[in-house]
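Below is one structure. I have some questions about it.
Here the complex is missing one protein chain, while the rest keep their positions.
For subunit A:
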Amino acid sequence: MQANTASAPPQLAVRDVVVRFGGIVALDGIAFDLHKGEILGLIGPNGAGKTTLFNCLSRLYTPASGDILYDGNSVLSRRPHDMPAIGIGRSFQNVALFQRMTVRDNIRVGAHAASRSDFFSDALHLPWVRRQEAAVDATVSELIDYLGLGAVADLPVEGLPFGTRKRVEIARALAIRPGVLLLDEPAGGLNHDEVGELGRLIKSIRDDRGVTILLVEHHMGLVMSISDKVVVLSFGRKIAEGTPAEVQQNPDVIAAYLGGPAE
């Protein structure tokens, strides 16, 4: 499988991305490829630039130089709200749901980019709008079942347990029907059992839905158990790239995590 995908053009390509905040170089020429059907783990100590890179991918930041290609086309001219239509969905580090809306409505918003409407047609509830709503509802119901959210589907999100809200966020991102799903520290704040659960979920999203996954994560156990490939950042540079086994043996990675001359 690895050999198969390596020859194909990458689905998402990060090319020498540089980001500076004032005098600080947050990302210093980061480059890696993400192939279709891969799970890529992006790791690194605090302040390594993982979230900065993530925000470049979802177009909240624009790199000073370098490029990001999706299916061979640069995405840097696109605005953040164009990304779902291109095929890139994301989750947020601290769960960014729509608190006063129900679980179902949160997931429906995920289908926003995949549907069309205007104020006028919506206000008059025209027949074509009704047909589209029925299609959206079918998608959303399927995702509610897939993520086991049936019991809470019609409750407002605020007040739901953290683990449940994380799943709502993944369901919402899947409603985009993404080609690539960016997950920003999905294991943060979860207990041991929930992390194991999450690992199985991420694998099943890749296996059953054919979604390519970029996983930014602190939880080593999770990253090493499900990733096909791991990219390690430290102080804005890529210090290693390879399979989980290769990366774990890499002396630079061990130094970055356990403290070497850089610390």
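What we mean here is this: contacts are C-beta pairs under 8 Å (C-beta built on N, C-alpha and C of every residue); 3 or more make two chains touch, one makes a residue touch a chain; residues count from 1.
Everything below uses one rule, namely that contacts and distances are computed from a predicted model.
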Record-based protein name (UniProt) of the chain missing from this complex, from "Amino acid/amide ABC transporter membrane protein 2 (HAAT family)", "Multiple sugar transport system permease protein", "V-type ATP synthase subunit A" or "Cytochrome c3 family protein": "Amino acid/amide ABC transporter membrane protein 2 (HAAT family)"
From A:150, A:221 or A:251, residue that would touch the chain that is not displayed: A:150
Of A:71, A:197 or A:252, the residue in touch with the unshown chain: A:197
Listed residues A:12, A:27, A:42 or A:176, member touching the removed chain: A:176
Absent chain, residues of subunit A that touch it: 58, 60, 80-85, 90, 92, 96-101, 105, 108-110, 112-115, 117-119, 122-125, 129, 132-133, 136, 145-152, 154-155, 159-161, 163-164, 167, 172, 176, 193-194, 197, 200-201, 203-204, 207-208
